[in-house]
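This part shows chain A:
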Amino acid sequence: MTTHDNVVCTFCGCLCDDLEVDVEDNAIKAVRKACLIGKNKIMNALSHAPAIRVNGREASLGAAVEEAARILGEAKNPLVYGMSSTTSEAQREMVDIAEMIRANLDNPSSYCHGPGVLARQQAGLVTCTLGEAKNRADLVIYWGCNPVEAHMRHLTRYSLQPKGLYTPEGRKDRKVVAIDIRQTPTTKRADLFLQVTPGHTFEIASVLRALVNGLEPEFQDGREEVAGVPMESWRRVVEMIKACKYGVLFFGLGVTQCRNTDINVEQVSRLVQDANKHVRFSALAMRGHGNVNGCNQVMTWQTGFPLAVNFSRGFPRHNPGEYSVVPMLARQEVDAALIVATDPGAHLPADAVRFLKTIPVIHLDPHENLTTPWATVVIPVAPVGVAAAGTFYRMDNVPLRVKKMVESPHPSDEDVLKAIKEKIRHVAHT
Partner candidate 1 sequence: MLRIHNGLIYDPANAVNGEAGDVIIHDGVIVSGAGLSEKQKRDMETIDASGCAVLPGGVEIHSHIAGAKVNNGRILCPEEHRSHVSARTSLTRAGCGLCVPTTFRTGYLYSKLGYTTIFEAAVPPLEARHAHEELMDMPLLDKGCYTVMGNNHLVMQVLKDPDRAARKERLRELASWLLRASRGYAVKVVNPGGVEDWKWNAGAADLDTPTPPFGVTPRQIVTALAEAADELKLPHSMHLHCNHLGEPGNLETTLATMRALEGRRVHYTHLQFHSYDKTKKGGFRSGAARIAEYFNKHPEFTCDVGQIVFGPTLTMTSDAPMEFKLFQMRKGKWASGDIEMESGSGIVPISYAPKILVNAIQWSVGLELMLLINDPWRIFLTTDHPNAGPFTAYPEIIKLLMDADYRMSWLEKLHPRVRRATGLFEITREYTLEEIAIITRSGPARALGLAAKGHLGAGADADVAVYRLDQDRRAMFSRPVYVLKGGAVVVRDGEIVDTPNGRTLCVDPEGGRSLPQDLAETFDGFYTVKMANYMVEDEYLERPEVVPCG
Partner candidate 2 sequence: MRINNVEIEDTFAEAFSMTGARATVTAVSDEWAMRAALAATGFATSVIGCGIEAGIEGVTPETPDGRPGLNCLFFGMSLESLEKQLLKRIGQAIITAPTSACFDGGAAECPEEKRKILKLGAKLRYFGDGYQASKVIDGRRYWRIPVMEGDFVIQEEFTAASAVGGGNFMILAESAEAALAAAEAAVAAMRPVPGVVLPFPGGVVRSGSQVGSRYSFLIASTNVAFCPGLKSRVPATVLPREVNSVLEIVIDGLTFDQVAQSMRLGIEAACVPGVCRITAGNYGGRLGKHHFHLRKLFE
């Protein structure tokens, strides 16, 4: 039996890198230190692999790659989409293919945390790595996120409990504020919980900005409250902000998916910038899928834009809403799709899935999921971080190398994508 130390978990944006994994006879025997989800993910990494299929029938890898290349090469407005749970090495191949076939290129951030990235295009963002939260943060704000259930070790490793360089007492050295529309296991850990009515992120951020900037808000209806929470409470939050040394605000989908999406985050970003006139303050997005941040990073260094890119003219163009996956499917304007390392069958509205079923879809995934049953071409791949190595980007942009601990019968998605790319190139040249 071999024990692998310092294994990087690939599930969420935390990328905990202290896992211990026991491997025997090319099988995972035990996972230690991981959260429940991470443990399950690694333990089940090799299970439920789909068969290679073309049009529902089992096929050879070569035949599947060939069919994939044919579909993509012929498509007049293809969609290349996914990437959030694979390595940046595979993502780089995805971009290359998208360029080559003049496709639309997008990743799941466009309907999850993408608004936070779009906000950075307008305002920028003052942020930090998670270690700054651990070592310095004496004020932590959780806003519209529930890490206890979604980023299970975030509180212990990074944000709430760890004893840091300048927070030797851990939790005792921190004031904690939670803003959410309901009580969650996370909000219960806070010193101050503001239960807000849904849909008012922007107003909250605006009023906090005003208070941070020393302005008195004026309520036309005379009710001194924002999002159902009295102004007193918001004033308390601002007092805490102004009294801290180093504040860190973690925001989740409750902020990015709230009404007006990216504009909320833009205002939150402005709030953080304003706070820096008084104290040091950072904000961090609670990125979900293991390497969804990597999609944004890779797409940005290769295409200039983090999501929603179109190559129909050969050069990258960017416009969320126009080239993001959900509205493109709403307009039913794509005629083929390459979907890798994401599961639209599980993550997209039902009508999106209905439309995808009407066009040829090539799907690469380590597992049977809710897309494999109907995709035109299904190619199983080695699970990254377990049977394939490569780079993942943590929620704070720290890149880590995920490891290969076991052999999979299947190639990595990086290798499959390279094969598809070569085939398309070959077809184009002959």
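By definition in this document, a residue touches a chain if its C-beta (ideal position, glycine included) is under 8 Å from a C-beta of that chain, and two chains touch if they have at least 3 such contacts; residues count from 1.
Keep in mind how these were chosen: all candidates are chains of the complex that A comes from, given by their letters.
Owing to the predicted nature of the structure, the values given are computational and were not obtained by experimental measurement.
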Quiz prompt | From 1 or 2, the one in contact with chain A within this complex | solution = 1
Quiz item: Which chain A residues qualify as touching candidate 1 in the complex?
Solution: 5-6, 8, 17-18, 88, 92, 96, 99-100, 117, 120-132, 134-136, 157-158, 163-166, 245-246, 273, 276-277, 279-280, 282, 296-297, 300-306, 311, 313-318, 389, 391, 393, 397-401
